[in-house]
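Okay, handing you the structure first.
One chain of protein is taken out of this complex; the other chains stay put.
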Amino acid sequence: MTSTTPALEATGISKSFPGVKALENVELRLYPGTVTALIGENGAGKSTLVKILTGVYTPDSGSIALNGTSIVIPDAESAFRQGITATHQETVLFDELTVMENIFLGHPITGRFGLLDWRAMRARAREILAELEVDLDPDMRLRDLAIARKHLVAIARALSIDARIVIMDEPTASLSHKEVEELYSIVGKLKREGKAILFISHKFEEIFRIADEYAVFRDGRSVGSGRVAEATASRLISLMVGRTVDQVFPKVRVPLGETVFAVEDLSHPTEFADISFSLQKGEILGFYGLVGSGRSEIMQALFGVTRPSAGRIALSGKAITIRKPADAVDAGIVYVPEERQRAGAILPLPVFENMTLPSLHRITRRGFLDLAREFDLARKYATRLDLRASSLSQEVGTLSGGNQQKVVIGKWLATEPRVIILDEPTKGIDVGSKAAVHAFMGELVAQGLAVIMVSSELPEILGMSDRVVVMREGRMAGVFERAGLTAETLVAAATGNVAVEAA
Amino acid sequence: MRLNRDALFGALVFVLIAVVGVIRPSFVWPQNLVGLFNDTAVLVMLALAQMTVILTKCIDLSVAANIALTGVLVSEANAAFPGVPVPLIMLLAAGIGLLLGAFNGAMVWLVGIPSIVVTLGTLSIYRGLAFVASGGTSIVGHQMSPAFISLPREELLGLPMMSWFAIVVIAIFAVALRGTRTGRAFYAAGGNPTAAVYTGIDVGRTQFVAFCVSGTVAGFCGYLWATRFSIANVDMANGFELDVIASCVIGGVSISGGIGTVAGAVLGAIFFGVVRNALPVVYISPFWQLAVSGGAILAAVIINSGREKRAGRLILKEAAAS
Partner (left out) sequence: MNAEAPAPRVIPDRIATGGWWRRWEVILLAVAVVIFIYNSFASPYFLNAYNLSDATFNFTEKAPIAFAMAFLIIAGEIDLSVASIIALSSTAMGAAATAGAGPAVLVVTGIAVGIAAGAFNGFVVTYFRIPSIVTTIGTMSLFRGISYVVLGDQVYRKYPPGFDYFGQGYVFWVFSFEFVLFLVLAVVFAVVLHLTTFGRRVYAIGNNPVAAQFSGVRVDRIRFLLFMLTGLMSGVASVLLTSRIASTRPTIATGFELEVVTMVVLGGVNILGGSGTIVGVVIAAFVMGLLTFGFGLFNVPGIVQSIFIGALLIGVIALPIVGGKIARRWRA
């Protein structure tokens, strides 16, 4: 297979942004009828390369060739015309437009007088959707579709041109088990049609299942490529992080204290039902489940962002009512959200203002801010979390993802909470910061805090939790003790395969 | 959903007309309804143009000032050169308007200033220039050529040209917004600017085009406005930009971009026209007009807000379905 001319060959690609070298001299080859997995940590430059191949960014240097012919991709439209198409990480589609319009936007079928030919587009959309074996009405408004179906529209869009190169940027990130299987069969079909597929993923089981070739990026450079059949997971990981990672989690066994936090029969009209659990002092309670199983929704209800329809919440045996986040913070329950940049940190503001925002009452003197005390408070937690910043007045937006997360966690510790909820605390942050966050969780429980940790990463869940609640489709699918817990048990509970396995 | 809203709103406007008709049958005489539409023609055209701008997540506060400046300029041109044929004058009006709109658009696109700031500024500038251009006086009917004044009043198939202009403009917008790439780009650029970039749409350029459209229509209306009252001066259409924006809002155009229909904007403007014409007919003092408009805007957006509320993921429902 490698003897044929690559369908796409990118060599010596470099791209800088003010202050950052995103890509340096990277290369990538894609072959017809082959799935190539692009692997790398967040920030390794994968998305930048995708944006270059799809004409969103122009590279500073380097060349791109299609079937051996050198090409330039000045804009997104030109990428499309040359047969390069991508489904992006976040669904970059239009909620207010119809399925058909989303498929053809940017490359419509035109008829007489150059006017858009809706009838032809509707017919072609039906054809493509039928080819994908997807039952979707082309005239549906996109906002009325579930997330997984939107992904299918994105794929249909990619197929609406006779694409030779199909790029899929983490297509399974927010899909359920069943939907992932559907996607795999679509990938297989594209492969048989001779398309060259670039598949970006963080999930190794996925890579070993569907990819033929791999390419690894680290810190904006190509660090390795080859045949998946000849690779092992540990080899790929060491390429990704540049060293072998011991998967040892700094789990601190803390003697568990009295019950601090209890939730009974918590329900929401549309998102979750009958949630009951309790949390002891010094405990880390893991919440595992597929994306979209209702974990974050529960946490947001506990934090007062959304209103549950029924249920009781008690803190140290006393019933409390939480209507808004301010109530939760006052009660000593804090939440580190998954969407760090949207809901966690206020990026344009300096570190110290972020750190002290929920505890402003601690640093006032007769109602006025006391800057000296404010800096002291911010520095205390910045130091404890080993924050890497040039000064406390640096804008949070200019810090790395891991350091942004430290600011968010520090902000909450400054309120001296009793329960801290961490929603995907290490998602999208570098290995070093990950370890720091894990170590810090150990410190927290040692000091008598109770921690709830929502995570999709099995090693993290298994490594850090004392107990694990598994969620499936808005309901609890089980609670498991740490001792003897295996990944298989959790996955089976989360996907509903328990009965199958028992049989 | 959207079609439903327009149909519902259309029904509401119809009921409103019917109710006034019951109180004062003369209100629903065809001649009166034609007159009503004719009175509203300028507002209809401007509402459509404004909708284009709002679709792209911008706003154009300078349309009324554009009307004043263009109205004064073309009236003066007509007074100075009465021989120039009126169609040429109309072209001139649209051209001046286009330039004024293009300036707004360029500031938004190339310099990157928020549209509300740009048009707040040009609203002062254009009206100030109208004062300078007119020398602080009015160009009145007898200074204009008869053809200049009478063209919009001439009738074709029983309908004044003014109404025909509005009908043609409605038709152009209906076809262009639905049937052309640029038309769809307005929706895409405002509905999801990030995604628009990925589909090869230049958001800034699209906004620029929207401002050009808005300016062109406003300039053309500058001519119509001058002929309608046979006078052109600095006070033309003072504050009218708010009526235009209000028509859009009542018609269901979302101020946050990406949502709006031709039918909605037209109905919004007609609703305004009906209220304005109906008040005196049912013996309510015209001084109520402004308060009623304000109340209608608030009522419309509050009713709309319930519709636009986004649902969550609906996990339980999806679970039940699978």
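Each chain gets a letter, A and B, in the order it is written, and its residues are counted from 1.
Simple rule for what comes next: contacts are C-beta pairs under 8 Å (C-beta built on N, C-alpha and C of every residue); 3 or more make two chains touch, one makes a residue touch a chain.
This structure is a prediction, so every number in the text was calculated from the model and none was measured.
Of the listed positions A:K15, A:K411 or A:H438, the one in contact with the omitted chain in the full complex is A:K411. Contact with the undisplayed chain is limited, among A:N25, A:S234 or A:T364, to A:T364. Set against the missing chain, the residues B:V63, B:A246 or B:I259 yield one that touches it, B:A246. Screening B:L16, B:V34, B:L91 or B:I125 for touch with the missing chain picks out B:I125.
Of the residues in chain B, those that touch the hidden partner chain are 59, 107, 111-114, 116-118, 120-125, 127-129, 131-132, 136, 234, 239, 242, 245-246, 249, 255-256, 285, 287-295, 297-298, 301-302, 305, 309.
Although one chain is not shown, part of chain A still touches it, namely residues 303, 305, 324-326, 328-330, 335, 337, 342-349, 352-353, 357-358, 360-361, 364, 367-369, 375, 379, 382-383, 387, 389-393, 411, 415.
What we mean here is this: only the chains that are shown with their structure count from here on.
Chain A and chain B have Cα centroids separated by 44 Å. Of all residues in chain B, only 1, 175, 178-181, 184, 187-188, 191-192, 194-195, 197-201, 258-259, 310-319, 322 touch chain A in the complex they form. On chain A, the positions that touch chain B within their shared complex are 54-56, 75-80, 88, 92-97, 101, 105-106, 108, 110, 114-116, 118, 141, 143, 146-147, 178, 268, 270-273, 292-294, 297, 306, 473-475.
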